[in-house]
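A protein chain is absent from this complex, but the other protein chains hold their places.
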Amino acid sequence: MSLEEKTIDYKQVLENLYITIASEENKGAIATYIPELAKVDAKNFGVCFLSTKNEEYGVGNWQTKFSIQSISKVLSLSIAYQIFGDKIWDRVDVEPSGTPFNSLVQLESDAGIPRNPFMNSGAMVICDMLVSYYENPKEDFLVAVRELCSSSEIRYSEAVAKSEASVGYRNKALCNFIKSFGNIENEPEEVLDFYFHICAIEMSCQELSKVFMFLANPNFTTSKGSKVLSLSKTKRVNAIMQTCGFYDESGEFSFRVGLPGKSGVGGGIVAIYPDKYCITVWSPKLNEKGNSYRGMKFLEAFTTETEQSIF
Amino acid sequence: MSLEEKTIDYKQVLENLYITIASEENKGAIATYIPELAKVDAKNFGVCFLSTKNEEYGVGNWQTKFSIQSISKVLSLSIAYQIFGDKIWDRVDVEPSGTPFNSLVQLESDAGIPRNPFMNSGAMVICDMLVSYYENPKEDFLVAVRELCSSSEIRYSEAVAKSEASVGYRNKALCNFIKSFGNIENEPEEVLDFYFHICAIEMSCQELSKVFMFLANPNFTTSKGSKVLSLSKTKRVNAIMQTCGFYDESGEFSFRVGLPGKSGVGGGIVAIYPDKYCITVWSPKLNEKGNSYRGMKFLEAFTTETEQSIF
Amino acid sequence: MSLEEKTIDYKQVLENLYITIASEENKGAIATYIPELAKVDAKNFGVCFLSTKNEEYGVGNWQTKFSIQSISKVLSLSIAYQIFGDKIWDRVDVEPSGTPFNSLVQLESDAGIPRNPFMNSGAMVICDMLVSYYENPKEDFLVAVRELCSSSEIRYSEAVAKSEASVGYRNKALCNFIKSFGNIENEPEEVLDFYFHICAIEMSCQELSKVFMFLANPNFTTSKGSKVLSLSKTKRVNAIMQTCGFYDESGEFSFRVGLPGKSGVGGGIVAIYPDKYCITVWSPKLNEKGNSYRGMKFLEAFTTETEQSIF
Partner (left out) sequence: MSLEEKTIDYKQVLENLYITIASEENKGAIATYIPELAKVDAKNFGVCFLSTKNEEYGVGNWQTKFSIQSISKVLSLSIAYQIFGDKIWDRVDVEPSGTPFNSLVQLESDAGIPRNPFMNSGAMVICDMLVSYYENPKEDFLVAVRELCSSSEIRYSEAVAKSEASVGYRNKALCNFIKSFGNIENEPEEVLDFYFHICAIEMSCQELSKVFMFLANPNFTTSKGSKVLSLSKTKRVNAIMQTCGFYDESGEFSFRVGLPGKSGVGGGIVAIYPDKYCITVWSPKLNEKGNSYRGMKFLEAFTTETEQSIF
């Protein structure tokens, strides 16, 4: 909602806010439960703004690759949605959960149907669909992401995938638990291997803003000229990000930032202003809910400063 | 998100959809747990569209008053927000709950802090604040609502308030439970009396669209010329409606309709398109989640037809 | 289980243990949530042993009256069981709960059927039965208890009942919650008044050992010569005490003491050795689970010392 449509100098806002926030204390802690992730330099801080009119502004470490982690869940959902259409909602719901990202409790009362595709459980069910569909799941998925991004430079970090697999007992628990309800078709080991890999995709803020443009720009087409999702499906993915993109801090993000978005424990956050822009922030230190401390702060300031939000 | 800004004939869309949906089966059931509510005629079906440019279109029973029930929770929240500012968030959270509207379970684990102001528990905490603040809570609240609506024709239904009080054991349980955690200041009886009354306000679709205009129009002023909420606070109330307005069907509404909104068990639903319009639908039969069957259907069709949603 | 049946000098064991434990640190805290209970002197410590052969040994403050609180739940259960027989199990279960005594969570998943008659919720359902049955519930119940005890000196403390009512929001929540499921027949206010009164019965260790003799002695008859419960029903009440008598410390008590028993937040504990004896301990300081610190300690030492337990 905006008092009137005014011309905003996004570049100026971006740069000013970056300087301000970079000068303030950097609270929180890097995620250390995945040993490989703990190695990242906490001082990294980058932002990339990309408008539907192709204006691109970057600041700080906006071209440094990092582990996108749960941000990948939007990509796997969108690609599965493109392939399977609304059938996917038979196996995963679209409701916010009110519980942490890796909770097993609701699965028990919901008989194996995850609350939404952005909880780990829901993302695993989506992964299971893709594992069933693709001939070479890991390779084929990368091809699809690269096409979205028009870049061949998107890769998995085998070190991160392996590191996560080595300690991912809770995710193994989740996947076996869903399997016990019959909502995983393949063997948990295979689904988890795929899941750990797509979480281990590495991208920069610049690449993420580009790859998420299909959710901001209704006229977006891939490098091969094809549309990703219909207008209606695009709207729906954005709606799920709005209600479920930040685990049990989704309401808080919606409340403070007012845009659909998705975060990852690597410290990245992507936010979408439909019809206008996509913005990606990266700063590895996380608040206690597992979302980037500076990322949250930057995006709240950004929508406040520009007096723009979808509400 | 819209492919391009086009001129939409809202009146035409409204009337066509009304005819279509009125001709289809009217599923669901009237809420019967409040005896007085059960008396309403299930055939009622009305819609009122009101744009920020003051275009008003009504169809069906759009001028018939009905019990607004939980829709009142947006009014009590907004008025409390105006009075107390961000202090209210010390006593109630802004997260979607993932559980039914009257659940006691989360209160136990959250030590008496309701998940959001649109659950019954959260609305009671807001009511408690207003009971502490107002000299004559019921009278003073009505004055505030009338000012928002520029109408002196807004009243409580004493019959509905009394009817709900006579069977409201679960709400009594909730209020005493929150009191046991110290998050209710006044005696539960007084808070409940106020709560049951504001749920029993009666308005028509026309009046509701008018009274909610302050959430759609950033330039809105009351009949006395004063602003209700700042732009930032308005945005935040809309954000909470988006994530929490439909109990454990909030994600579904966001997914299908793509607008912030609020429903009541009287069969009313108000939805807001910030900067553009407010739309109210009323049809008493509810789906299994407690939201108006035709209301949900109409609004989904309306945003699909107009190809407009905030996403 | 005992290596061999040997002659035990209960009096000697009792007195020695009393001296030992009285000399050790008295940990824990008096229950303060009921203001009137907080007034009791923490130094009180009494024990009364009564065998089925009518040997009675007392030590310390064994003849001082105190608030029996939840110990009364065994009396209300037994009297209701006598009146209604196995019909009572339609409205309350016999399973341990695994949750604190005043939890509302399980009631929600169990649709208003309390887990057992020793949780507050279950005791309220039992109270509701008695309120429906008796002409003057409070008076009539006292008559029944006095008959069990062959004493006219048993009374309610009106001060404690009133004190508990004044702060009993959680119990009010519980009772209204069960009523909302239809498992309370009378108005919650009336059931709660009865419930708060029977919790406020005052007895000494001596009186409690006497009143509980019907659960230890299969040949017990009341002052009027009538049997309380059949052998089979007696066994069942003891079994419920064994599994549910100490809230979420029931397993611990069973593990350490090995006798069926029941505690109250007034600091009393009654334990039964079927066919052999009834023993009551009172010491007001409670451990973190709400059971008498010295009471637990004394009983564990007593069964260890005598090498007797039902196991």
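Structural remarks
Labels A, B and C are assigned to the chains in the order they are written; within every chain, residues are numbered from 1.
The rule we apply is simple: contacts are C-beta pairs under 8 Å (C-beta built on N, C-alpha and C of every residue); 3 or more make two chains touch, one makes a residue touch a chain.
Note that the structure is a prediction, hence the values are computed from the model and not measured.
The chain not shown here makes contact, within the complete complex, with A, C. Set against the missing chain, the residues A:20, A:63, A:150 or A:180 yield one that touches it, A:180. Contact with the undisplayed chain is limited, among A:172, A:233 or A:289, to A:172.
The chain not displayed touches subunit A at residues 103-105, 108, 169-170, 172-177, 179-180, 188.
One chain of the complex is left out; on subunit C, the residues touching it are 1-3, 93-99, 106, 115-116, 218-219, 231-232, 234-236, 238-240, 242-244, 248-252, 254-256, 258, 260, 274-275, 304, 307, 309-311.
Basically, only the chains that are shown with their structure count from here on.
Arrangement of the chains shown, judged by which pairs touch: a linear chain-to-chain path with two open ends. Averaged C-alpha coordinates put the centre of subunit A at 31 Å from the centre of subunit B. Each chain gets one centre point, the mean of its Cα atoms, and the points for subunit B and subunit C are 48 Å apart. Averaged C-alpha coordinates give centres for subunit A and subunit C that are 56 Å from one another. Among the residues of subunit A, none is found touching two or more other chains.
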